[in-house]
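Once you've had a glance at the structure underneath, I'll fire off some questions.
All protein chains but one are shown in place.
A, B and C are the chain letters, set down in written order, and residue numbers restart from 1 in every chain.
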Amino acid sequence: MKSGKKDNMNLKVAYIGGGSRFWAMNLFRELMLEPRLGGEMRLYDIDKKAAEDNAALGNMLDEISDHYENGEKQPNNDRIKNNWTYKAVDDLAEALTGVDFVFISVLPGTFDEMESDVHVPEKYGIYQSVGDTTGPGGIIRALRTIPIYEGFAKAIKENCPNAWVINYTNPMTVCMRTLYKVFPEIKAFGCCHEVFATQTLMCNALKDVLGIEDAKRDDLVINIVGVNHFTWLTKAQFGDIDMFDVYRKYIEKHPEGVYKYWGEPSMEQVKFNLFKRFGVIAAAGDRHLSEFIPGYQYLNSPEQVKDWDFFLTTVKSRKEKMARQFGEREKYLNREARFRVEHTGEESTRQMLALLGVGDLVTNVNIPNYGQISNLPLGAIVETNAAFRYGSITPLLAGEIPVGVRSMVLRIVDEQETVVEGALERDLEKVFRAFVNNPLVKIPMDKARELYKEMLENTKEYLTMYDLSQIK
Amino acid sequence: MKSGKKDNMNLKVAYIGGGSRFWAMNLFRELMLEPRLGGEMRLYDIDKKAAEDNAALGNMLDEISDHYENGEKQPNNDRIKNNWTYKAVDDLAEALTGVDFVFISVLPGTFDEMESDVHVPEKYGIYQSVGDTTGPGGIIRALRTIPIYEGFAKAIKENCPNAWVINYTNPMTVCMRTLYKVFPEIKAFGCCHEVFATQTLMCNALKDVLGIEDAKRDDLVINIVGVNHFTWLTKAQFGDIDMFDVYRKYIEKHPEGVYKYWGEPSMEQVKFNLFKRFGVIAAAGDRHLSEFIPGYQYLNSPEQVKDWDFFLTTVKSRKEKMARQFGEREKYLNREARFRVEHTGEESTRQMLALLGVGDLVTNVNIPNYGQISNLPLGAIVETNAAFRYGSITPLLAGEIPVGVRSMVLRIVDEQETVVEGALERDLEKVFRAFVNNPLVKIPMDKARELYKEMLENTKEYLTMYDLSQIK
Amino acid sequence: MKSGKKDNMNLKVAYIGGGSRFWAMNLFRELMLEPRLGGEMRLYDIDKKAAEDNAALGNMLDEISDHYENGEKQPNNDRIKNNWTYKAVDDLAEALTGVDFVFISVLPGTFDEMESDVHVPEKYGIYQSVGDTTGPGGIIRALRTIPIYEGFAKAIKENCPNAWVINYTNPMTVCMRTLYKVFPEIKAFGCCHEVFATQTLMCNALKDVLGIEDAKRDDLVINIVGVNHFTWLTKAQFGDIDMFDVYRKYIEKHPEGVYKYWGEPSMEQVKFNLFKRFGVIAAAGDRHLSEFIPGYQYLNSPEQVKDWDFFLTTVKSRKEKMARQFGEREKYLNREARFRVEHTGEESTRQMLALLGVGDLVTNVNIPNYGQISNLPLGAIVETNAAFRYGSITPLLAGEIPVGVRSMVLRIVDEQETVVEGALERDLEKVFRAFVNNPLVKIPMDKARELYKEMLENTKEYLTMYDLSQIK
Partner (left out) sequence: MKSGKKDNMNLKVAYIGGGSRFWAMNLFRELMLEPRLGGEMRLYDIDKKAAEDNAALGNMLDEISDHYENGEKQPNNDRIKNNWTYKAVDDLAEALTGVDFVFISVLPGTFDEMESDVHVPEKYGIYQSVGDTTGPGGIIRALRTIPIYEGFAKAIKENCPNAWVINYTNPMTVCMRTLYKVFPEIKAFGCCHEVFATQTLMCNALKDVLGIEDAKRDDLVINIVGVNHFTWLTKAQFGDIDMFDVYRKYIEKHPEGVYKYWGEPSMEQVKFNLFKRFGVIAAAGDRHLSEFIPGYQYLNSPEQVKDWDFFLTTVKSRKEKMARQFGEREKYLNREARFRVEHTGEESTRQMLALLGVGDLVTNVNIPNYGQISNLPLGAIVETNAAFRYGSITPLLAGEIPVGVRSMVLRIVDEQETVVEGALERDLEKVFRAFVNNPLVKIPMDKARELYKEMLENTKEYLTMYDLSQIK
């Protein structure tokens, strides 16, 4: 008998950005928890040493890991197992040739560039709570990212045109749009867990308002429309229960907000305020949401941010966090610490399984708009639910972005389209047209030009493919 | 802790048409095979005695059943169990009050009416291979059915507006459209296994052309567009394999067709011919497909039907089959025979589980067009894939009906819309406008009127809500 | 002062098919009645002698013409004048180079080919009342026409890409689609006066039903949707008066139909019947309308045609009419008869004037669907109203084709699309797929193939660009 199915234990996977310190470990965890998947994982990174370290770590996982569930160490580790051979590779082609899946999770530039992205605009009164998706920071970051993704798309077309490509890098929408523009037949999708947190918030609301305690994130059936980090629920239900009613009561009951730790404490006040204003449930963290909205509303000043009970993530804090993480991998490699394996909330293995023909899965995903959102342009990268089936991802019909928020969503679609076009054409003036129209850039156009030039200059080491003298 | 979820073992279900001899037994089988569902099943039928017999049978299932798998009797019956209490009820309201699910599977009129539906047109040179969906027979049957469904919709609105309503009766589209016209908020969907057979055909093709033997129906990921019994696959894949290529080769390899037993032997020649003509895979049996297409192409005469290697199902054969089935229930009730429990190919329990929050399921279903098919009118009942999740059915984006077949699909949509409107308005002239435009009615309009009158007259016992004297 | 406008008295116009005996004379008449237009008219025809005769005639018009109005000879001829220099040219390039307008009105093949188109199908029980647009005859005629138009499109692209191209040849839709497929930037539109007759019919109805006598065709404001010869009015008004009410009463008042001379007497019964069936006003002659509808309804047999009070135009009658016209041009050239100049009902000069910036004009026209009809595919050639302005034609928003007729319109759109594709690809099998699906071809597929082969064989002299042996 000839089998038509892939052997799920002999998969070939490329991991671009495979030297990562954080995301790689979460992937290791999920893979060890999934006995139905295994094979060869090729780690590619511009920092080869980091990839090698991760490969070494990957290959010793069986020895150093402990199994946890719901925070508790399990009596033995017989339900976790490494089914993968990890190896670091020298170049992209070697990583990609003939693979079934490609993960991409890279940092475009370093935290020094990000420091310019996020903090230089502050001199102009422009505050960004994240700075990696939109706003002046997100746009400059996109300029660094797009040419890199242009290269990825070409290499994938060349070496593994049939592979499933899973992107985790921000700015998500811009990365995805680049992949599809350069290689339209690519089978790529972008994953982000931001929406999951909103499902969890709903579970909390259910408990708080109705006393229902056994709702799990997956039970919250939602309809999502929007673009990554600026997504909206137009329907949310727990069985027969309309979560819009529950959410309304939850908000009324908590005028002071509800506590949420997004790296730092936050009170979901932006999200609640958006619901009161527009009647739709925003499905991302407040730090992301606020960046898509006119800057004087939530991000006018550090004081205003404090009033809305969220915070500005500084690049300094990111650097500190990285420093803290720095020794972690080494400890594992030196067997100075045990590797804790527990579910991370990522869905990558569930998605892989569904694509390999093991069960249906419906989850949110970033892919081009084929009509799933009826009032956004076709081709724009949108985030909605999609069905993952054997060899196939099909969007669910998501319908319209509602009145009130739709023009803000359309605005970011146009910004990102212009930025991708401009970057692919190496036309910095075109990109500036998007820059100046960004809602956080609440300064006159001449000032905006000054800022743009300064930000380009600061990060020019990663912008060598552009002619910076274009910008006068 | 308060649970928010329904107790899947304490469900309340109404079964309209619960005196059925055939479909009821299949439902019994599926329910016995699903340990996660149980509760109370209320059987309602205009033949009360039949409902009582089925209730009695249902309640003794544990005693009389044997478990089979893939046709083989299992060593013991410990994997089957009846978790349901069956009871026959006197009226619709009693059946429906407060239920979670409603099954509807009824026969509008008797086989005597169907005899007129199917065979009277033959006097005019009009041949129908089924006669229950479209064609003169399907239209007259719709006239009987629509007022009954009008009553169902009102009763559901009154007694269980939140219940999930699952329809199995033909004409499927007409039944569903009536339910939604009369009670637009109804949570109804229509199920038909016709498409499954096409997935199985694909599995055969895979084996025959590529030697792949382990493909199961569910592995064939398809995109379906159309209306019930006239559905089309615009995409079909087995993992990376494009089934359109495989299907083309399969057809070339079998110029004489491939054998399929649809009650009688058939060779799939209509389906293959449609593929050659339109480049799309028809996803229903040849007897159904041919009824939607100009009558001189496949159904011009009994000889032509024979040439295309399918057949005309006579009502005589239906009556004979019914007679054969007649003693079956009695034998079980008298413990003269064992009840064989094996999977029947129906998806009802999988759908119920998904709607109760146990896993995601993607399958084909008949619901109103919310935009899932972009080039059919909104509101028309269409058949596409949909995602079943906890408390929710959402269509997958299905896209366009392709050139070539789209005008034929649109025609049947218009026919069915006109018939439903006409029947609800009790306007027989309006219905005649659809009748005369049916592609099987390949006779001049005056002859068509003669035929229409004769068919109405023959079945007038079930048409008392209309004024037959309208038709001159 | 530099003028930006074209000098309307120094226009250059190419007339392809300029040897015509009938249409040319009507053009002469309209041009003599329009003092605001003049210049050079280049006549091109494969029958060079005929073009020369027309040129000679054109140049002597001032001498031989008499002015008529409403059928009455005017006391003097001072309101008519020839402002044009006519010349016959040798080739297409010479005709086209640098012109402002191109008229195209050609006969693809001769009446002998048309004899096969129209009458050979009668052997198979297929009757065609015109046979030049659809039906087996229209499709074979399209096979002759499309390669010719392919050549026109290329020559226009080469020699006068900015010219306005006005087509009068049938099959209109097929000619237009070919022009746009081969040269998408072409500024072409197709004119047909069939709709005008329906406006005139409305005027008659106004008089008959309401006693209103001063309504002129142009006063009847209509909304048209459809494809050429199968167009429908979805709105018709005379000021505040809804013409749908008037038309309904008119039909009721005249159960025997109303007399209309379309070359032979006719009673508009098909048109009236279509209104009763579908509630929409058909806007073409009965002979055209009936050809788009299943053949057993109006064209089942010569007897049925007689019952519906219209007629089958024989090619014999066309030949006789041509013979009668034959001496006409010669008489004028020999000054044996006076040339009668009176309005012909054509709109060519009004359209030219509007395009040259003299006033706005709204009229019906055949152009690609840019969305003016919301439920037909983009790009299909449709007939709707459009605004003619200086240098510009813009469709009016026409909306939807109504339920009931929309599937028949979509069918012809698909037929014509398939025929154009097939002919451009020289793929006779593809064309056959359209042929067999034509609603007049009410015969089994094997018989249809026989007929197709015979019709191709009969007209092979004009089908040399195809490989006829393709069809087995």
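The rule is simple: a residue touches a chain if its C-beta (ideal position, glycine included) is under 8 Å from a C-beta of that chain, and two chains touch if they have at least 3 such contacts.
Being a predicted model, the structure only gives us computed values, none of them experimental.
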Omitted chain's touching partners, listed by label: A, C
Of C:P35, C:G345 or C:G371, the one touching the omitted chain in the full complex: C:G371
Of A:N26, A:N77, A:T97 or A:Q304, the one touching the omitted chain in the full complex: A:Q304
Given C:A215, C:L274 or C:L440, the one touching the chain that is not displayed: C:A215
Touching residues (missing chain, whole complex) on chain C: 1-6, 162, 206, 210-215, 219, 221, 223, 237-241, 356-357, 359-362, 370-372, 374, 385, 387, 389-392, 394-397, 399
Residue numbers in chain A that touch the chain omitted from display: 277-278, 294, 296-297, 300, 304, 375, 377, 403-404, 406-408, 410-411, 413-414, 417-418, 433, 436-437, 439, 442-445
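Definition applied: only the chains that are shown with their structure count from here on.
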Arrangement of touching chains [line / ring / star / complete / other]: line
Type of chain A:chain B copy interface by residue overlap (half), same or different: same
Whole-Å gap separating chain B and chain C, where each centre is the average of the chain's CA atoms: 47
Chain centre separation (chain A, chain C; CA means) in Å: 58
Intercentroid distance (Cα basis), chain B paired with chain A, Å: 43
Residues of chain C whose C-beta touches two or more other chains: none
